[in-house]
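As structure tokens, the structure follows; a few thoughts come after it.
Coming up: subunit A.
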Amino acid sequence: MIPGFITQNSPALLIMVPLIAAFLCPFIGKISAAARNIWAVGAMALTSAIAFLLAFDVYSAGTRVYVFGASAINLAVPLDSGGIPIRIIFTVDAMSALMQIIAATVGFAVILYSVSSERSHSGIESYYTLYLLMIAGVMGMVSTGDLFNFFVFLEILSISSAALIAYRIDKGTAVEAALKYFVLSTIGAMVILIAIGIYYGEYNALNIAVIASRMQFTLLDQIALVLVMAALAMKCGSVPMHFWTPDAYSMAPASITAMLVVASQASLYGLFRVLFTLYNVTMNAATVGWIIITLGVLSMVIGVTMAIPQKDVKRLMAYHAVSQTGYMLLGVGVGLAVLGNQSLMDAFGYMAMEGGIFHIVNHAMYKGLLFLTAGAIFLRIGTRNLNKMGGLGHNMKYTMIFFIIGALAIAGIPPFNGFASKLMIYESVFAFNPILSIIAMVVSILTLASFVKVFHSIFMGPKLPEYENVKEAPAPMLIGMAILACIVIAFGLFPQQVVDTLIVPAAHALVNQGAYISAVLGGA
Partner candidate 1 sequence: MITDTIVLICLVIGILFNALGVLGLLRFPDVYTRMHATTKATTFGSVFTALAVIIYGGSLYYGTADPQYITLIIHTIIAALALAFTNAVSSHALARAAHKSGIKPAQAVVDRLGEARR
Partner candidate 2 sequence: MIEIILQLVVLAGLVASALMVFFLKDLLAAALAAGFFSFLISVEFYILQAPDVAISQAAIGAGLTTAIFIIAIRATSRYEGGEEQ
Partner candidate 3 sequence: MDIFTTLSTGSGYWNPLAWLGGFLVITVIVWLIWSRGEKSYKKGTAQTAPYLSGNAEPAKGDVHIRAGNLYWGYTEALKGYYSRIVPIHTGILNDYVMWYLGVTALLIIVVVIFA
Partner candidate 4 sequence: MIDYWLPAALILVILIMLAAVRLWIGPTPADRALAVDTVNTLTVAVLILLGVAYRQIIFIDVAIVYALLSFVSTLFIAKYIGGEL
């Protein structure tokens, strides 16, 4: 009975569990520190379990539709309403399930990590509360099928992230970074709200499926498209709207930075959802595709070139995050540019999209891992300045190994997972436009170069006198990193299995607008 109950209501429980845990967290924290840690980790584990359960369900049985407040769970369209869904609907298709898996995995690893990494700070109850709210925000954003609901979860996500970025209030720079992030994301969210208003005014609906089925691509729709697209591209940190990214990523606590990566990918998901599900072929896909490709290429090049001369290790990694976001935009953008042309789509379009989506998964894993290692180093030596580091490989062996894994993965060295997705992007993009592919390869080389620099300056060299007695990172942090490292290796060794089971359904779910609409509205 209980498993059936959970399976039936898993989309609601996915939001409910972290929320309830977050509401109670301040009071559990009053009891004792251990109780608080167990509570937070347990809630996160439960959320992850539900996410995996839901994802398994979706991958095996197709799109799940969950209607809030209807008299039956799947009754999206009330019987007497004449074909209009009036309530908020969660539509969990393969792409959403993929994002949920990412959030669940990284979230779980990170909360294990933060049990010991944030131990010495005050306000730790609020930290866990906000962390769980952030998880709820990501989960809500990727599962919702309602535009306004998407906006609400976006706001939850950005408010909690902003508060967490400013967590170290003893440093003015952290608050400065949070301020910049939050001002930009507030304006972006408001712009999205204008776009939602435009959709509402035109089609009198807020459900994505309904709007998609009524979409006509008038002038207003074009403007709304741009408003949403620019705002979400800004939120996922693509050049030239990336300015908040290095600030926020470098100033947040390391564990939060790893989650911020997931948060930006949730925005990326929103962008793809709007482009593919809301508009699909009604818009001029080639133009928009080229816009996305341009943003992607700019992100790749400028991100990596800005990364090389950085001195702050987390800032450097943040620029790499921008650059890797470019790969995803490039891959999916190529798919978008040939959308509607079935033969080209079969030839390389799907492959490019799969590469892009696979890169989302991989990037969340290895970039999370890298940020966590950077956090471990920062915890032990108290600086992030590369010029002051050196010779830590002698004392922090496990951290070094995890760093090597992450660095090789991000640089696209076989046999790690970054290579597989990058290979897919290179080869399919080469069929579309060789120059783009070459740029992508050059960027990959530069990535490797800059990580060689980081590796050299942190771990290599003789023991420096000031770091004579540095200890290895504590065990919970290592466990958190190990989870991500194992996934990086596993995905690298068995890419085809991952692509077949996770990525291909996701890419097809994204492209196939008709299936999405009929899943919600019934019929076709």
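The candidates were selected such that all candidates are chains of the complex that A comes from, given by their letters.
Some observations on this one:
We take it that contacts are C-beta pairs under 8 Å (C-beta built on N, C-alpha and C of every residue); 3 or more make two chains touch, one makes a residue touch a chain; residues count from 1.
Note that this is a predicted model, so its numbers are computed, not measured.
Interface record for this complex: partner of subunit A among candidates 1, 2, 3 or 4 is 3, by the touch criterion.
Those residues of subunit A whose C-beta lies close enough to touch candidate 3 in the complex are 179-180, 183-184, 187-188, 191, 217, 219, 222-223, 225-227, 229-231, 233-234, 240-241, 243-244, 246, 283-284, 287-288, 291, 302, 305-306, 308-309, 311, 347-348, 351, 355, 386-391, 414-415, 419-420, 423-424, 427-428, 430-431, 449-450, 453-454, 456-457, 460-465, 492-497, 499-501.
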